[in-house]
Each structure stands twice: as structure tokens, then as C-alpha cells.
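Here it is, the structure in full.
Then we have chain A:
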Amino acid sequence: MNSMNKLVEELKGRFTLLEVLLPDQQQLIVDIDQMHLHALLSHLKATGFRQLSLLTAVDWIEENTFQLVYIVFNWDTGIHVLVRTKLPRDKAVFRTITGIYPGAQYYERDVHEFFGVAFEGNVMSFKPLFLELWDELPPMRKDFDPEAYSREKFPERPYVPQFVPKVEVVE
Partner candidate 1 sequence: MINPVLLIAIPLLLAFVSILYKGYRNNLLVFGALVNAGLVLTLGKGEYLIGGFKPPFGINLVLDDYAFLGLLVINGLFLLITLMSLDKIGENATVLLVALAGLNGLLLTGDLFNLFVFLEITAITAYILSASSRQYQHSFNYLVLGTLGSGLYLFGLILLYAVFGSLNMADLSLKMATADTSQLVIPSLLIFIGLGVEVKILPFNGWVRGVYGNSDSLVGPLFSAVYAGAMLLVFGRIFAQVIPLGAYLKTLLLLLGALTLIAGELAALSKTRIREILLYSSIGQSGLIVTLFLSGLVFPAVMQLFNNILSKAVLFTVAGQMADTTGTDDAEALQGAFARHKLAGVAFTIAGLSLIGMPLFYGFVSKINLLFGVFSLDNYWLPGVILLGTVIEGTYLIRLLVKLWMPGEEGLVSHESHATKAPLEIQRARVMGIVVLSAVLLVGGLMPGMIQNNLSESGRLLDETTPVYLFDLKGGQ
Partner candidate 2 sequence: MTTNSKDMRKTWEKIADYFRAHSIWMKWYCTGCGAIEMPPTMTSRFDMEQLGMGPMATPRQADVLLITGYLSAKTLRRVIYSYEQMQDPKYVVGFGSCTLNGGIYFDSYATMTRLDHYLPVDLYIAGCMPRPEAIMNAFDTLIKMIEKGEAKGWRHYQENHDWYRKNQLHSLKEVYVKDEFHE
Partner candidate 3 sequence: MNLMNFVYAFLLLLAAFVFQTTLTGINRKVVARLQRRRGPRFYQQFIDIFKALSKGSTTHGWVFDFGVVMALGGIMATAIFIPFGPLKAVPAMDNIFIIAYVLAVGMLGMAMSASGSGNPWASIGVSRALTNMLAYDIPFMMVVFGLIFAFDTSSLSGLAAIQREGGFLGWHVIRFPLGGIVAMISLQGMLGKKPFDSFIAPAEIASGPMVEYGGRHLGMLFLLHEFSTFIEVSLIVHLFFGGGATVAAFLVKYALIYTFLNIVSNVLPRFKIDQAVTFFYKVPLALAVVQTFLIIVVGMGVA
């Protein structure tokens, strides 16, 4: 546990962290302002957190913010650090981290497709990834209603009782 404390102290010393949580033995959650995110990530990378496990977004529609979540992992100590930051929802623009973690290129593309968050500096992120010929709202945003889209796009089969086969009861 001491390596975890050492890590927390060190991060607190360096950066103005909005919030620090320890949900589990090997996990650390850190909230930080979007301006310092890149500095924190490059620091973590330098101190052994070689792998970016995940980059995803969370849509807090009530607070009208997007929350970007970066999970980095240190193979030597086995510690996950979950870095979170908030973005204004209406003009969701952020800078790419492919400079630090090149692997983030496809994550950013995925987040852009499903949430609409633009990542400057990663020209690939504006291209479609999974959805072919999609021109609606990015589907993962809470203000998008999939069921309505499905009912409009994919005609339902009308539910007709006679479809249920009559079963003769045999004594």
C-alpha cells in the first residue's frame, strides 16, 4: 500500500487535483481540470504508466457536461489510475493525447463518433469508425432516443394474435 500512498502524495504535490478517491487496493481515481490533464498524463507515462487501457466519455446531461475518463495502467506496480475531467457539453472540443499515448487515436475516434467530442490534432478522429452512413445525432448521447429511431427506421412486425398457434389439449 505504501507505493500507492507515495504515488498519491507525489501527484498531490505536483498537480492541483480536484478530487482523489481510492475505490480499491490497486485503483486510484483522480479528477483534474482539463488544462492540466496533458501534464498529468505525460507525468504518469514517464513514471511507468506505459499503457492507456481506456479512453471513454460519460454524458452528464443534467450538468450539461461531458466527462472524459482516461484509465492508465502500470505493469510493474499493477496500479490503475483513472483520470477524469469535465468538458462543456455544447461545444465539446478537446486536444488529442496521441502525442503521449499514440494508441489513443482509435479511442478518440470512437468517442467522437458516439459522443461528438472533437479532438483537435488527431485528424483521423473525424472519420467514421463503426457506424456506416450515420447522419443522425451521435447515438450514445442521452438526448438521442434509439427506440424512436428504431421504430422509424426499421418497421416493426405488427403484433397479430393469430400468429400464436392454437394448442389442442389432449386428455
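The criterion applied here is as follows: a contact is a pair of C-beta atoms (placed from the backbone, for glycine too) under 8 Å apart; a residue touches a chain by one contact, two chains touch by 3 or more; residues count from 1.
How these were chosen: all candidates are chains of the complex that A comes from, given by their letters.
Because the structure is a prediction, the values reported are computed rather than measured.
*Asks:* Considering only this complex, which of 1, 2 or 3 touches chain A?
*Replies:* 2
*Asks:* Show which residues of chain A lie in contact with candidate 2 when the two form their complex.
*Replies:* Interface residues on chain A, with respect to candidate 2: 127, 130-133, 136, 139, 144, 146-147, 149-150, 153-157.
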